[in-house]
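The other protein chains are all here in position, but one chain of the complex has been omitted.
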Amino acid sequence: MGQFIQLMRFVLTDFRIQIGNIEFKNPLFTASGTFGYGNDVPDFVDVSKLGGIVTKSITLHPREGNPPPRIVETPSGMINSIGLANVGVDHYMREMVPFYSTIDTKIIMNIAGSTLDEYCEIIQKVESISSDIAGYEINISCPNVKKGGMEFGVDSSLTAELTKTLRSLTERLLIVKLSPNVTDIAAIAVAAEESGADAVSAINTVVGMSINPMTWKSNIYTVFGGLSGPATKPIGLAAVQKIFHSVTIPIIGIGGITNSLDVIEYFLAGATAVQLGTVNYQDPSSGEKMIDDLKTYCKDLSIEKISSLVGKVKI
Amino acid sequence: MGQFIQLMRFVLTDFRIQIGNIEFKNPLFTASGTFGYGNDVPDFVDVSKLGGIVTKSITLHPREGNPPPRIVETPSGMINSIGLANVGVDHYMREMVPFYSTIDTKIIMNIAGSTLDEYCEIIQKVESISSDIAGYEINISCPNVKKGGMEFGVDSSLTAELTKTLRSLTERLLIVKLSPNVTDIAAIAVAAEESGADAVSAINTVVGMSINPMTWKSNIYTVFGGLSGPATKPIGLAAVQKIFHSVTIPIIGIGGITNSLDVIEYFLAGATAVQLGTVNYQDPSSGEKMIDDLKTYCKDLSIEKISSLVGKVKI
Amino acid sequence: MIIEQCKIIRNEEIAGGIWEMKFSAPGIASNYTGPGQFLEILLENKWSFTVRRPMSIANVEGNRITVIFKIFGRGTKLLSERKIGEVLDLLGPLGNVFSGWNEKYVPILVGGGVGLAPILNLFKECQKYKIHSNLILGARTGREHFMAHDPSNGIYLTTDDGTLGISGTVIPTLKNVFSDVDNPMVYACGPLPMLKAVQDFVIQNKIPTQLSVESYMGCGTGLCQGCVIKKRNIKAKTHSYHERYSLVCMDGPVYSADEVCFD
Partner (left out) sequence: MIIEQCKIIRNEEIAGGIWEMKFSAPGIASNYTGPGQFLEILLENKWSFTVRRPMSIANVEGNRITVIFKIFGRGTKLLSERKIGEVLDLLGPLGNVFSGWNEKYVPILVGGGVGLAPILNLFKECQKYKIHSNLILGARTGREHFMAHDPSNGIYLTTDDGTLGISGTVIPTLKNVFSDVDNPMVYACGPLPMLKAVQDFVIQNKIPTQLSVESYMGCGTGLCQGCVIKKRNIKAKTHSYHERYSLVCMDGPVYSADEVCFD
């Protein structure tokens, strides 16, 4: 009987989380740029296991991206400079979005622009058509495109202006994705919150560089690229913890997650959900596996609601 | 005969570098906080092989540092929060400085303070006594002490004020050590240059955090600490490259160096010299070994002057 | 395309710095469609090796898959140290295949350096179907070769330093062989300078040619958009959705010689 009750408890561990007015079945999302548009992943991946999918950044016009080399491995990480290669919003709405009605996973459309107007135009296009998109993640922080919105990501007042404007255009979830390449990430988060964002996500990639010491060539065509992967986990955790002490909206933690214990670290630091990026390149079904491992963790520690961990780091 | 000339060439590879009016016999220095005061290293280390030694940060008064835990390993890196534990300037001048007359390696005294006056008082004390100190590295960037000067490191005008004031107090080498935890590290470097710094060094540690997911405890007593080691090499390289395009004074590259090819990367990105930090914990004689490896590299590539590599990355 | 935990059943140095590794990989083997396809190998430590390492399939026999690799850096060094019985996490089969080889053509197969794996695979496949082909393999020096120089059977080895077979790069030999055959079709894989030289020659001489190209890969599954190569001309709709670049992992690694651009 005691055993039965204990069994009951794990069955009931509640993985649902809430951001804005949207409920997600679990807090594991894939990160932008690491899972395509969610419609063209390898067959062995069951996208319906994920709490959410964040699309690669979509721009007003199609973008071919930067010349190669675009990627290089670094100690416990990698640098990329894809340059926002994407099909553009029109193609996206026409070709990819219909797929979403076939899956039971929330879709967050990540958008990027180089001017306020570009961001607005994208959202207006999406809002003009009925679709299964749950919300937007605003990329104000792509470090490897000259006009990729970096100006917004490093400045509180620009972030505020952008957020306020986009807020007026949509009722959907509005998430602002923050750059770690700033002096005070919490200040930018506060600006986003005060301007109506439903949540912030952090972090995008860290500006990095790599050189081939034998050929003297930059390993990345654009010289500077974005560092991601395990190397950046401490930076992402610190960002989440700082933001947690500054805002009341949910935080989506990103950066260097490779296993379920990393997810727990992000929760304890203050994240309500997390996004998996680089780990998808090793195994695009990592998310499914982590959900199973999280279930075991919660069972072992008798945790009834995953959301009860948020911000519970002991200092 | 041809062989003889080639032989001659490697013998003559010139490792000397110049910063301000000081010549260093080679460009490999140890980084602050990772080599003590240079006087108490393991017996098997030959400090006279190094181009320079940067002391741990010295403050006006002795500091006991932060409570433990102060250190934790992270993917390809570590976080520390030592809290500027040091003997204070008086003890340092009395007990450690006399040792320097016994070695043929340039000593750079790293100083930290929480107010402009503290920095000044330290330098005034040092300047009032004759000593073998070649110059100062100003730590304006220690991320784990509340009053550790962080205010200076993130602000161009405070950096300028501090640099200008210290410049007026000493003819010795004045190096400003920069924090990576800023939006625009090049702007701070420019402020230091314009205010009379002889060089800048970059980077200090990156703000990071780590949590034990089983006990839910922060792995660092002060919660936030400084990330160092290979994980941060791409960040350090990017910082050096950015600064290189903004200033004309020499840059001392720091961050994640573990071998001679890492040193080459820093040179190509724009460094005139480098500092070795975390690698000393694996092997405090790493510097000596890297000098030998650099000699082989330069021989193989027929490089006559190590300084000819500075900034030569091919884009 | 699947992820499979595969036991190593052979790992031997077959020439100087060149290793042959065989796996038991029933799942991947049963999805395999032909020479040109590759695997993405996960190296043991998730912290230390962020991205998988792409390796061409050199042979498939029943459940067994062979790769041939050269020790290049940290990852391939680690691979060479793996022992029989250990298990590696493989993602595959990936990519497209060499196509169009049949009785109507005389295939000339050109492999250089680490590019010999898919070329050898195609060579064996031609043998299996009794299609007479010519094989030209280049290396820097004799100790990197593991086959016999045997021109009478259409196997030509070249070395940059002349220590084995024909002295020089593969290009002069390609030209010679080309002048001897009717209806040639060239298949090549190897280092960039070699591919460029092959491309120049075959375009000039209008020889139908397929090149298997390399690029730095982040994922092998189309997700990272990192592995692009520049296109020479514009294809209709590809996995990369773009006109100027093609994703090597999805649209390649095999391209017609007039499709890709190496600058």
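Here the chain labels run A, B and C in written order, and each chain numbers its own residues starting at 1.
As a working rule, a residue touches a chain if its C-beta (ideal position, glycine included) is under 8 Å from a C-beta of that chain, and two chains touch if they have at least 3 such contacts.
Note that the coordinates shown come from a computational prediction; the quantities given were computed from them, not determined experimentally.
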item	value
Where the missing chain makes contact, among the chains that are shown	A, B, C
Of B:N139, B:S195 or B:T278, the residue in touch with the unshown chain	B:T278
Touch criterion as defined above, residue of C:W47, C:Y187 or C:Y216 at the omitted chain	C:W47
Residue ranges of chain A at the interface with the undisplayed chain	75-76
Residue ranges of chain C at the interface with the undisplayed chain	45, 47-48
Touching residues on chain B - with respect to the absent chain	33-36, 40-44, 56, 62, 64-65, 67-78, 80, 82, 85-87, 91, 229-230, 258-259, 278, 280-285
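Throughout what follows, only the chains that are shown with their structure count from here on.
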item	value
Intersection of contact partners for chain A and chain C	B
Innermost chain, taking as reference the mean of every protein Cα atom displayed	A
Centre-to-centre distance between chain B and chain A (centres being mean Cα positions), rounded to whole Å	35
For chain B paired with chain C, centre-to-centre distance based on mean C-alpha positions, whole Å	46
Per-residue multi-chain contacts in chain B, two or more chains	75-76
Multi-partner residues of chain C (each touching 2 or more other chains)	47-48
